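Note that one protein chain is taken out, while the other chains of the complex remain in position.
Letters A, B and C mark the chains in the order given here, with residues in each chain numbered from 1 onward.
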Amino acid sequence: MSELISKWKELADIKDELAARDWFMGTSGNLSIKAGSDPLQFLVTASGKDKRKRTSEDFLLVDGDGVPVGETRLKPSAETLLHCAVYGKTQAGCSLHVHTVANNVISELYGDKGVVEFQGQELIKAFDTWEEDALLSIPIIYNHADIPKLADTFAEHISADKGAVLIRNHGITVWGRSGFEAKKLLEACEFLFQYKITLLQTKPFL
Amino acid sequence: MSELISKWKELADIKDELAARDWFMGTSGNLSIKAGSDPLQFLVTASGKDKRKRTSEDFLLVDGDGVPVGETRLKPSAETLLHCAVYGKTQAGCSLHVHTVANNVISELYGDKGVVEFQGQELIKAFDTWEEDALLSIPIIYNHADIPKLADTFAEHISADKGAVLIRNHGITVWGRSGFEAKKLLEACEFLFQYKITLLQTKPFL
Amino acid sequence: MSELISKWKELADIKDELAARDWFMGTSGNLSIKAGSDPLQFLVTASGKDKRKRTSEDFLLVDGDGVPVGETRLKPSAETLLHCAVYGKTQAGCSLHVHTVANNVISELYGDKGVVEFQGQELIKAFDTWEEDALLSIPIIYNHADIPKLADTFAEHISADKGAVLIRNHGITVWGRSGFEAKKLLEACEFLFQYKITLLQTKPFL
Partner (left out) sequence: MSELISKWKELADIKDELAARDWFMGTSGNLSIKAGSDPLQFLVTASGKDKRKRTSEDFLLVDGDGVPVGETRLKPSAETLLHCAVYGKTQAGCSLHVHTVANNVISELYGDKGVVEFQGQELIKAFDTWEEDALLSIPIIYNHADIPKLADTFAEHISADKGAVLIRNHGITVWGRSGFEAKKLLEACEFLFQYKITLLQTKPFL
């Protein structure tokens, strides 16, 4: 049980940090952290909560299908199936989905292309790519209103224990082996998106 | 009375949160929360206060016409009539008016058109529109210096228990069934405005 | 003496608030508050301090010529003469000088014209101009490296108990009858500058 409490606290700390950056505007976003492998269980944000507050009802435990474990009046986030896809296909320990202005704008700018790429940026090393000419590709998928369909499309792009996928005009989902790694990747992506937007806006006028 | 204290605290918490984002620049903005229906009474921000401070004189109770209930040396916000319009025409529980750079710029960019529209953005679901091709329309009204005239023009656009109206170069007013919902809509609008501005600034250079 | 302590606290609170917004980057900026009229004395920021910290050496008392009152090892801010000009020519109670990216950019964009103007913006009412077509003009002066010369040029634009002057690529100075009013005007100017910059960057692409 103390393992569960420790995971709860880890996720609550991440939530506080992202909330302080205003990355849950309009009650958007949802987060999860793996709590056990056999059977697969994870903590996920409850639906309809104010993520800037820290309460005992912020998360609930669900199984690998996203069904609540035990009696609860809480409802898991409507997008829990995307977290199921992450834990079902990889050894990831944490999955974070947030909306920022920059990640939404990038998802629209490069949405038709289906991918946004970064090269020659120091920050891409957050993804453990250390070669001088390494290329970071982040896929951009269509934002199906139907969540199971969205989760299926999303799952096609999950192939490693860490990664990132943009949903067009619907934020980003990143996952990593730990909460620390997932947060690191989320920050690196946000930095790269803001960088690309600012460079696009400035370069023509140099 | 404890209901009134609870409503006061709810509005004070919202004020703190918006103040932390610097959404009351130059002492702009005003907020209200419904305190009773029969007769209609609501708490509204007192005029001329520093909204970054939390004091016992931040709000005062007024009736459906915006007249203070009981003796007080406090003056209700000069724009209290707009809050009267919200509570007089709907079952809303909270109304928030704030200036941000993004909402002022959007109100000017689309002011001649009289409306700004959003489609295909996940965040518009904050307004409970769930269809994949849903359209969110936010009206933009003329900023009459005469407050009763401004309130009348504003009232023409109030038709549901939640909504949002931009006043040209004079911020936004949003309202919802609760303080939580009003804040959610305010954040969703701000996100959408920042998104549209950033996209406009970037897309031509892709 | 308690009056002096009260003024000290008022200025320290303003300093904390502006520091939290990062409006003293690179140790720039200086602040003052009037402590007495007969003879004229005011508290002004000491030179070379970290304005994000709150200490007993943040301010020192100076006379109408900017000369320290009594023994002190503190040096008044190098730009104290500009504050002397404000208190010497008006009944103002507080004067604030800060650098922001927006105020520096506006001062450069409109520097050749010598003035930046705002009309039709609700926020200009912070300057007590209530007519629907009121015009707010903020002069922009040349940034003389010689401080007495800069102070003389600045003084030519001081004609009321509240006002604002931009120094080209050298931030803004605002003053008001009280600390509260000076802060209100500073915030209103910053809002208007950010608004104008964002509108300029966006409007051509609508």
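Here, a residue touches a chain if its C-beta (ideal position, glycine included) is under 8 Å from a C-beta of that chain, and two chains touch if they have at least 3 such contacts.
All values derive from a computational prediction rather than experimental measurement.
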Result, missing-chain neighbours among shown chains, is A, C
Considering the complete complex, of C:D16, C:E108 or C:D152, the missing chain is touched by C:E108
Across C:K34, C:H83, C:K125 or C:H170, the one contacting the chain not displayed is C:H170
Absent-chain interface residues of chain A come out as 17, 21, 120-123, 126, 130-132, 180, 184-185, 187-188, 190-191, 194-195, 198-199, 201-203, 205-206
It is residues of chain C that touch the chain not shown, namely 22, 25-28, 50, 52, 99, 101-102, 104-105, 108-109, 143-145, 167-171, 197, 200-201, 203-204
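Following the convention adopted for this analysis, only the chains that are shown with their structure count from here on.
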One copy, chain B, sits on the other, chain C, after a C-alpha rotation whose size in degrees, in steps of 5, is 90
Distance between the CA centroids of chain A and chain B (whole Å) is 31
Residue numbers in chain B touching two or more further chains are 201, 203
